[in-house]
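Only one protein chain is missing; all other protein chains are in place.
The chains carry the letters A, B and C, assigned in the order they are written, with residues numbered from 1 in each.
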């Protein structure tokens, strides 16, 4: 090949690279490892995680849901996994059609008019929603109403450079409308609330929307898509409330494993009127020169590759394959399946609470209706319960002490449809052991 | 649908089924189980096998070789996995081309002219070869020369209805030519020998061929395809010997897991002159009406669906997907990779022997060169060594006592390229522990 | 003009390598020292290709196939139903995939449990006393079943005299071929006008030389033999055994059990009724179920349970012996058990009911445009005749090839032999009404095309990767490996597109 190129040595090709800056030694990186060795090594790492064996009652934004085998079989196909962004739509109708279906299903779940092709995760979707609200309203302040996931709040703070952020602390777990009212003003771009919130408690979306809209701010809902299979969708109009302007959230739960927190699937849905400010890719339906239906990336003039510094966001690569998985998942589960998933999560988690409340020393940290997650106040540090769980092959919940010292007796508990009654009994046994009350 | 069909009730459709013979109660079968429950149950069964954790030094016809990840990724595609036998070649060129490549690679490995699309397993391939020899020669007696896998011998006996079978017992592990000579006669249809044989020992194929052919019998070699990457292929002519007439064997080792002994991949290769008596499917190359190359099932007049009772065999469904896996495997490994696999198996197994011989009480059961497997005589029952191994997460070899009481101190040992030096050291430690000589 | 489709041996070359192996971390002694005096081969002509190119090669090939995940596959007698993905996942669990039959029962309780549970379920479904899971395909099961019958006759001192098996003329080719493998003789009985066997002709050939009758139920016309219990009784009356070819079990589950129809033994194609994927030709599974009197003869070893522990019992003095080197197609049996467990008792019955419903719906619809030789309610499949199209110079083969242009696979054609220009159609229960309608429309359109544009059918398929292939040439030239020279090169098409 060198001859064809017309050089004598490879070095001639890279002569623009300053000779004295070049690396003159081999890299000190691991390997080379054959597949046999890699499987052994990574297999060992995998086994050293408790998740290799334990049953999990952990949520807090990442859930261990049932993933139908067909999701893996289909999404693993090279055609989906190894394709690039659909820049040549004529040879990317597979990906484009799937995104169109994804957008449609997210719009349906959230009650919004439109949805995009995905965001990095739930937290950055929240942050981008806040930025959208700022540019839409020309106002600066973002008000977080009640218990938003602490990590989401962190990311929002990072994106907002710590400025213009007001947090209306929850009262007994939920946002008190009067507290929110007090925090509002003419400089508020948006009210952000999570529903069900970080503690799993249900908020009053319509009230929050009315307050936000009353102040001329946008209402941004952060939702768990599993809950949306049952709950009144916040993006839809009802009782004179036009609905949230933006609904975002994390859709990992739809056919994707927790995977130590990534890759995830942020979703972003909104009113049609906001679509030109929406971040990320959007697919639209059109026709080809022969009049056949087809799909393309559309509204690209919002995007960085066209608009550069005037783009609505800098996002380029997104979380496409997870959106594909979510689309397959939702298709397999269907309306009835999704409802059942949600109902089972509700019922199994409530069963956990029922058992826990019968054990001396344990009680709910909050009142109020919760969906599929609740904070349990333990008679000992939650870390003690977690340690007891690990010994018994159970991850009994999220130790909230890792977020705030004041929460160190709180355990955030969820049970998906994968947790059997027997699992839940084992879970309760862990609580008994840890609480000292056998 | 019933209306379209023109009946009032489903029962009308099955009115030919005698009413009093019908099943009037629900079946007593397990389930229904959701995927979640199935994974739990079958997962539990899987975990209860020692193989879930132990490193294996077991062979005897089933080997734990490295399977490249790409083999699973490709062969798992619906296009290969869920297609039927390629009866409509125009929409089965994928399967047909793969079989053609499989036949080509098996022919190359064995040194034969042609190979078929697969047999049930190595043992039934041997039996079918014996039947071919009978019909080709018009003679009845099949002579087994030396150490054929005992289970293969069983299957051969079953297929031959126990008749016309002479076993020339090995001498010190190998077939003694004079013993074979003594067993031959004008009624002998074929000489069947395994090479490397059941004990892993190498036979002298050319000598055996000469004896067989001298008696007017066919020579049938039973081979491990991994060994054929290095060994002189018995089907090829050399030194005036035209080679074995038929080479059969088990190709599970080529990209397929042991899977408790099935599904397996019998292969069947032979001289071109025998092709019209060959059992099973064969693919041939041809052209379509536009002159483009293509592949079809050919010589179907040998097969049961055309010839019925005059067919060369009753085989219909074969082991196609395993042949696909083997073809992908051989393609990925290539000439160099296959040689290296074989060499590593030789070296690692010889390393086992080296370590074992240094432990008091252990010694080889036979002399003579062996390929990738050897019988080790233990100071205690092999079952004791196996039990010690299980406790230590090692399956140290095959306890030959399960075949014959006289062999109860013999452990048949193999180490594939997957067994590291460290694994082999652990193996030796098991031997020490079991032998009482720490 | 995509890259010319080449065989892998024509790609790559020196220096191209796939995935690597671990380094040899044991002492690397020269082979000549480890294999003293052993003749080694001089060359090995396998491809040398990189992983990306291997992957592309096989993925490109894969796309040339029709498969069940692409569309309807109404191959009569093959029961091409959906293969749930979970079953493949379970069969590849490491503890199962890596389990080794010689590791001992203690080490293999999980694998033995699978065999045991499946055997129990199959015995229940078929109404028999015991099941062997050693046979790996239908034909293998047939052979095994006939061996059991032979062993039973021998045990009664009738081994020598009973050497004939009576098989209806509608039987699958494996039946007579399996009979032949026993060294026995096939006696063919013709079907009567209602597609049932001609009872009088049957009676005429049944005698003390009869080892067995071998019936497919429902038969290969998809019809249930009304007189089946009289027939099995007649056979028993002369001391013969009754073998049922269970390839069509998909019609019967939860409705009627072969053991209750007078049969003594049957095989089951798990790659049909129990949805294990067909893999482009296999592997399948052909368990054999038997009445109690045949149990002692089952291939050894058998699985037995005692106090919850399972073991393989080899000591079976009356056994016909092994028919497989190990335990049958275990990985396939895992899938079958998973399928049975997923459906559960009611689901299994619904499966057969829906298979029957789908077939009858399609039959009723297509009877309007094709000839239906046996106008009765069918079970899970039915047979049409394409004879009526001959007047247009169109044959069943043309219909089959034309169907490929509609994205569906052709039915089984020219079988059973007793129907002229047969089209044997089995839609299975996993197809929706949408799919059946689409298939029916295609079949109807083809009837119109036969009259109006018969050459369109003669030239079909038009949209497949290749047009009709020259099978005669393949059989004449016998190019069976890539070492044989390729046929004269075809036209290299320029990329499509109107200039």
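Observations, loosely collected:
Keep this in mind: a residue touches a chain if its C-beta (ideal position, glycine included) is under 8 Å from a C-beta of that chain, and two chains touch if they have at least 3 such contacts.
A quick note: this is a predicted structure, and the numbers were derived from the prediction, not measured.
Put simply, the hidden chain is in touch with A, B, C once you look at the whole complex. Of the listed residues A:103, A:136 or A:194, the one in contact with the hidden chain in the full complex is A:103.
The residue from A:146, A:173 or A:233 that touches the chain not shown here is A:233. Considering A:136, A:197 or A:324, the position touching the chain not shown turns out to be A:324 (whole complex). The missing chain lies against chain C, touching residues 1-3, 11-12, 16, 19, 50-53, 55-56, 59-60, 63, 68-71, 82, 84-86, 405-407, 430-432, 434-435, 438, 442, 453, 455-456, 459-460, 462-463, 495-499. Within chain B, the residues in touch with the undisplayed chain are 32-37, 68-70, 72-73, 78.
By definition in this document, only the chains that are shown with their structure count from here on.
Arrangement of the chains shown, judged by which pairs touch: all-to-all, with no pair of chains left without contact. Between chain A and chain C the centroid-to-centroid distance comes to 46 Å (mean Cα coordinates, whole Å). In chain A, the residues that touch at least two other chains are 34-36, 68-69, 73, 78. In chain C, the residues touching two or more other chains are 19-22, 55, 59, 86, 88-89.
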